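Excluded from the complex is one protein chain; the other protein chains are retained at their positions.
Chain lettering (A and B) follows the sequence in which the chains are written, and residue indices restart at 1 in each chain.
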Amino acid sequence: MSENRGAAVRFESVQKSYDGETLVVKNLNLDIARGEFLTMLGPSGSGKTTCLMMLAGFEPATHGEIFLNDRPINNVPPHKRGIGMVFQNYALFPHMTVAENLAFPLQVRGMDKAEQEKKVKRALEMVELGSFGARRPAQLSGGQQQRVAVARALVFDPELVLMDEPLGALDKQLREQMQYEIKHIHENLGVTIVYVTHDQTEALTMSDRVAVFNDGVIQQLSAPDVLYEEPQNSFVAQFIGENNKLTGEVTEVNGKECRVRLPDGTELVADAVNISGVGGKTTISLRPERIEVIPTDQHQNQVEGLVEELIYLGDHIRVRMKVAGNDEFIVKVRNRGERWDLKKGQMHKIGWAAKDCKALDAVA
Amino acid sequence: MSSTTTDTSSNAMPDDGVVRAADGTPLKKRLARALRREKLRSLMLIAPLLIFIVLTFIAPIADMLFRSVENNIVEDTIPLTVEALADWDPASDELPGEPVFAALHADLLIAVEERIHTRLGSRLNYESSGMSGLFRKTGRRVKRMDEGDYTAQFIEADEDWGDLETWRVIKRFSPPYTPGYFLNAVDAEQTSEGLQLKPENERIYLTLFNRTIVMSLAITVSCLLLGFPIAYLLAHLPLRTSNMLMILVLLPFWTSLLVRTSAWKVLLQQQGVINDFLVWIGLIDDTNRLVMINNQTGTIIAMTHILLPFMILPLFSVMKTIAPYYVRAAKSLGANDWTAFWRVYFPQTIPGIGAGAILVFILSIGYYITPELVGGTSGIFISNRIAYHISSSLNWGLAAALGTILLGLVLLLFYVYDKIVGIDNVKLG
Partner (left out) sequence: MKLKMLLLASVASVGFTGPVVSQDLEPCENCADEMTLVSWGGAYQASQVKAYSEPYAEMTGVTFVWDESSNEAVAKLRAMNEAGNVTWDLVDVVASDAIRLCDEGLARPMDVDAELADAPDGTPASDDFGDLLVSECFIPQIVYSTTAAYRADVEEWGGKEPEDICAMFDMETFPGKRSLEKRPINNMEWALLCDGVAKEDVYDVLETDEGVAQALAKLDTIKDQVVWWSAAAEPPQLLADGEVVLASSYNGRFFSAIEEQGQPFKMLWDAQVFDLDGWIIPEGLPEDRLNRVLHFVKFATDTQRLADQAKYISYGPARLSSAPLVGKHAELGIDMAPHMPTDPENAKNTFLYNYEWWADNRDDLDAKFQAWLAQ
């Protein structure tokens, strides 16, 4: 991933505004390595798609420069950038057959017919649609269309492929299957992929690195596990995976740990990740599966909570509790076949380790 | 319900392979009966429209088809003569015999009494000039004729009765159905020498059919050339601007057709606004003003203007459904602006082009007012002749034949279009 050559793509202080009043992308700096699978993840309106469109050449950058293989491309029209792209709605040309769709990028590059046919055939085989060349896109299922779209973006051997929420229109099962397929194609071909999605599972499953976008700024750029385990701020913690929030005030900072007092007086020990210092407000982020309903000594933080609701989900039981005034506090109890004595309307003691709760920037 | 069975051996029902309902009636029959009520009810729902269409569309077309061949008038007016003429050989060089003239006398006596002999004259006059006068004149004389030697008396009344051609025409048009109108409509005629084209100086309909089609195509093409960019703008501009533009497109719809056509006269005539302007800016000199009206140019300009919305609207609604990502996809795949447009965008507009072109073409092929007003002599259509035969010459049979051929041409073009483009490939939105 971190080879010693220049980055495949580099955004250098890129800004984008559509109306001249607000910035959709604020000072973006991003290096994407050759062969990397990078996902831009964020809610809609966070600027991720705009970044992709600037990279593809469909939107000009208002300020800053984008480099492709160290070459500035701000003034290169889209068709000369040589970037493959997979669109949200596949964008397969409805009036052409599958094979014609695949041959299109080759034709416009003036490749000879025999070569075209060979490449089209290979691309179709890659996505396991070898016998579908003569069909029209409308005669294919959603998943098949998606595969054709991927094959078309790859058939002319681009070094970089952009994917704009390509699986958004598929049902859950197909989506998961396609995630693996795309991942495998990436591994086999070694192309650089920039992938845009708002689905965190997708991002975590497929990517080498994930750039979490919010409000036109990359909030965190990390590998998926890091993103989940060590969110840099409340937004990321909230956006990736399930998360309990407890807001309080920092009373003491002790190296990598800090003490936080909640409004009801409870004191907690937390990992000091992103705090402004003693007396500052902080939001503690805590994953529901890290909470223990039978706490031991390892769990520095132990509090009492009121059981509000129990939902049986087979492999685990989801417990909604009221803890320190927050009645949206979720605890996931693994179903180990043990008897458990959680009852609705009762107080119960729960606990968690200090390293599992992160003191992050305060949110309202 | 379980008694419905295909296993006929297991019960008392006849073993004939027919699936039966519980009461033993064939299931198909039961089903048909059950569905009949439903069908009847839906028929009742569409009945007003059906009746309306039958009365205002199917019936007139059927009537037109019938009129184009119907020719009962000869047999109805002079039945005895027609019967007597059955034995006469029109190829012979002899006039029909005295019995025919006697029959004619008997027929005309009744016809004159009923005042229908002149109507027959008008009918036959379409085929041979002078028949109208012949019957009018003879009608006045027939009462005064004496018994006996009618041949001489008729020829004395009008020498045309002694002309073989008169009798050949009567004989040729005595059957109740005639191809005569259709022959006329394609500039042909049945003469004693057989079927042949009319003399050159009387041929007009083939030219007009040809011109109607060629000019309708020209109008369709110019509507497409002008309408395509406008529809593209409409489909891709921001909503506010495109709504504004759409009002401009629809504006002609809200103005009377006559007003618009007259406006073109004012603009296009030689002393008109456009010529004045061109002279003023010195592009043409005063003695060489452009002739843009009372010819084909005028018809094409005015009709393109009038029919343009019919091209723009289907194009617009089809373009509206073409997502912008197709062109982006094409560009990302390496196509330049033109290739992306031509290979990817344009083919997807074909259903709209098809619908618009068919609309414009069919409307223009039957257009009548505008060519009449601005077409002069070289820019008039077949419909102008149909109108002439309907309202002036009263030759409704010929008008019906021309109309039938026009209808046939349109259907033929539909067929050709279906073969080339596919009629399912037409979209109005």
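Brief remarks follow.
Note that a contact is a pair of C-beta atoms (placed from the backbone, for glycine too) under 8 Å apart; a residue touches a chain by one contact, two chains touch by 3 or more.
None of the values given here were measured: they were computed from a predicted structure.
Within the whole complex, touches from the chain that is not shown fall on B. From the set B:Thr56, B:Ser92, B:Ser256 or B:Ser391, the residue in touch with the chain omitted from the display is B:Ser391, counting the whole complex. Screening B:Thr207, B:Thr241, B:Thr255 or B:Asn288 against the full complex identifies B:Thr207 as the residue touching the chain left out. Remark: the omitted chain is touched by one listed residue; of B:Thr166, B:Gln190, B:Gln269 or B:Ser364 this is B:Gln269. Checked against the hidden chain, the listed residues B:Val19, B:Leu80, B:Ile116 or B:Leu164 yield one contact partner: B:Ile116.
The omitted chain makes contact with subunit B at the following residues, 115-116, 118-119, 121-122, 125-126, 129-134, 136, 199, 201-204, 207-208, 211, 269-272, 294, 372, 376-378, 380, 385, 388, 390-396.
Just so it is clear, only the chains that are shown with their structure count from here on.
Separating the centre of subunit A from that of subunit B, both taken as means of CA atoms, is a distance of 65 Å.
On the side of subunit A, the complex with subunit B involves touching residues 56-58, 77-85, 87-89, 91, 93-95, 104-105, 108-109, 152-153, 156, 162.
Residues 323, 325-326, 328-336, 339-340, 343-344, 347-348, 350 of subunit B are the ones that touch subunit A when the two sit in their complex.
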